[in-house]
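Of the protein chains in this complex, all but one are displayed in their positions.
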């Protein structure tokens, strides 16, 4: 079933308003998506009827809060094919998920000279934690390269993975939009004896996802990019890995016993959830997942792929060589976004002029500075879509680009 | 001005309902408080009008989101007398705040044999991170003892702080309710050349707080206990400490530059805020702080002190030696809670029976197992109050205790 | 909402007020395991004495709430005199009964067969606990600890 964008837009309160007298054309969902009313209602309903701290209360509303929180874990896990809730850890964002891998698994398993393989299009979230470990422990980072059209270059995979302990790559570039061949990399990594971590931040909101099918050992994603609230992320990992890993953050909830001279960690998944968790946020994320499931992730994918195709075709038709779209040009190879350069106008200036037309795009390095250096630019402009975008949004982007041209040429 | 509890209760949607046919008597705010409508409205209003990721967007709603987020930082900081926003870091909860201290400051400054002084009434949040460091680095933990009536024993302070690098103590015990003489300990610690970290989780919601007056170098507190949302905590620390500390979590937002072989951290406070922050939660916490300020923290303190006095007096009068209240018996020496034992009935059973009467109390070790061992109990029952509680709530607790006695005796 | 009468059945309160098989056994020849309930700090130590593959004595030490104490007490009477394999089956039936909470969350598994439940005798009184999910850990604490003791007893190097 196709997505009925008019109906969908009505579910998102932010589109009820005009911004500066203009219709809001929100093309920055890759930075953070908007939220449907169902997500806000789930959180408000929770706070208004049954809020209490979870896991320890022996009274009705605390039991209900605990039940809802653990149910949210199951729902969110099931959304990415993670059926064992012990393997689903709530973090504050996917950045924390990757830090958890680096601090806990990394520090327990990696030492001087150990090789971690990343790609040249990683977000800083899957980069800085490893750079910290390189500085602290002397691990060695190796980067998979890109093809000229911005795909992951797997031609030398076997050689590049040789001796690696971990391969940690994004499933979808937040700059190029490129979908990476995760399964192929995972199989090669496993053959080389390495574990595989996958950054699903830009995949899960847009493409039906099964952690098992991807071949991932660790998989992270983040709530606020998938119609969910801020303040919550997820780390999924295989149980045996999580069981062997030392705790990361220490505190309440993650222990089974504490003495003045030591402690024993709790069972999974709570071992990795220190302190009061993002309870309302977990419920909000579960509501987001339900909303996406109702639309159907296949339909979401088709809708966004069609938008990518339309964007690439219509912008190229309107602006020819004046627009340079980074990354592969077939919509099937990308998620829901395009990055571009337009007539030498700096992305900051582009974005500023577009805003005057109600069109929100992101301008900057998108937390992927090494990739920017690879592309030879300081910044790009990026337009990204979600379930509430349609072709008129892309047309509005094109119209606004014309105006930018007028001002700066 | 005294607190008008009837009016206040109307501000909290959760009290609009009955639970199991009974009026909700919520006496578990020390675990997590309820939220006024103003907090939910602040978050919904944000999501419904101007949600976008912060700090990098060059369009109107992103600029507004950034402005509101940074304004929230100022407001929340000002609430505890922290006037330099560079010193106010948003975390996911106070547990993360203490892990940040231990991972960043701790690992940069502490080695084998270095002494960290805690107290015997610390919450696991200010205990497990140091136990982890003891295991990993061989630091030595020393515990300040308690007097017989459950106060911090400062009689041997000078000797106990000798040679310490850090003193990390709670300002208010979440079990005993005891307020600790933070300033006295801080002065002694500074005289001994140690830094001072203070756990303000149970102080900030209940007592007017000034980090400067406390003499703290680090100060942590948590949003969900002070009428704010889940998913947000705060770490305040002196700028020169934060500047010298290495980053903790690595990722987006916390860098000024990233190369394939290294990175430079961003300015304060963003250096310690990796990834998309809890934006809506920060706004919700700012709204909570505004709500408390409108009531007036002096009035809040007077109201809750009066409730403590009433609880101690009325329960003692009703039950005599059948009830044993832990900690000091004068209300001025405690925050807004009492822990107690009643007729040998296990706290879990007590709480279960109380729930039948709509009375929510916490039963368990309250994430303070070493203190439980000190008290010689496995668990306590704890009743705690906030601005929406009144004397009839305490009377309801007493009535429900009578029923528990009937069932178990 | 489930009421207290679902939880605090008379037989449960009886085992709580008059716990059976309290005490300790010399280790060795008995085997002892200690379990914690991380929620409330309760601790229980289960002593198991076997002869061949038969459990000839069980004793219980430690403290806990009415649910954990009565569950332990009933367990001790249910497994004493049984073979290790028989005892394992009781453990598994009991834990199955207690996992209704998990099913409720998932919402897709059938109720336990009433045949299996019949085997549990008095222990069926604890079925009401599943309506109070936080208390399930109280009811299962002694069982998990006992199961660990059985594993240790059955281990080759014992």
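So that you can tell them apart, the chains are marked A, B and C in the order they are listed, and the count of residues begins at 1 in each.
The rule is simple: contacts are C-beta pairs under 8 Å (C-beta built on N, C-alpha and C of every residue); 3 or more make two chains touch, one makes a residue touch a chain.
It should be emphasised that the depicted structure is a prediction, and the values quoted were computed from it without experimental measurement.
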Under the definition given at the start, what are the shown partners of the omitted chain?
A, B
Given that one chain is not shown, which residue among B:4, B:41, B:63 or B:322 touches it?
B:63
Just name the one of B:38, B:71 or B:299 that touches the chain not displayed here.
B:71
May I ask you to list the residues on chain B that touch the chain which is not drawn?
55-58, 60, 62-63, 66-67, 70-71, 74, 255-257, 266
Could I get the residues of chain A that touch the absent chain, sorted low to high?
19-20, 346-349, 352-353, 356, 363-365, 369, 372, 378-379, 407-408
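What we mean here is this: only the chains that are shown with their structure count from here on.
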Per the C-alpha centroid definition, the whole-Å distance linking chain B and chain C comes out as 37
How many angstrom lie between the centres of chain A and chain C, each centre taken as the mean Cα position?
44
Using the average of all C-alpha atoms in each chain as its centre, how far is it in Å between chain A and chain B?
31
Got the chain A residues that touch at least 2 other chains?
56-58, 60, 62, 255, 257
For chain C, residue numbers touching 2 or more other chains are 1, 39-40, 132, 135
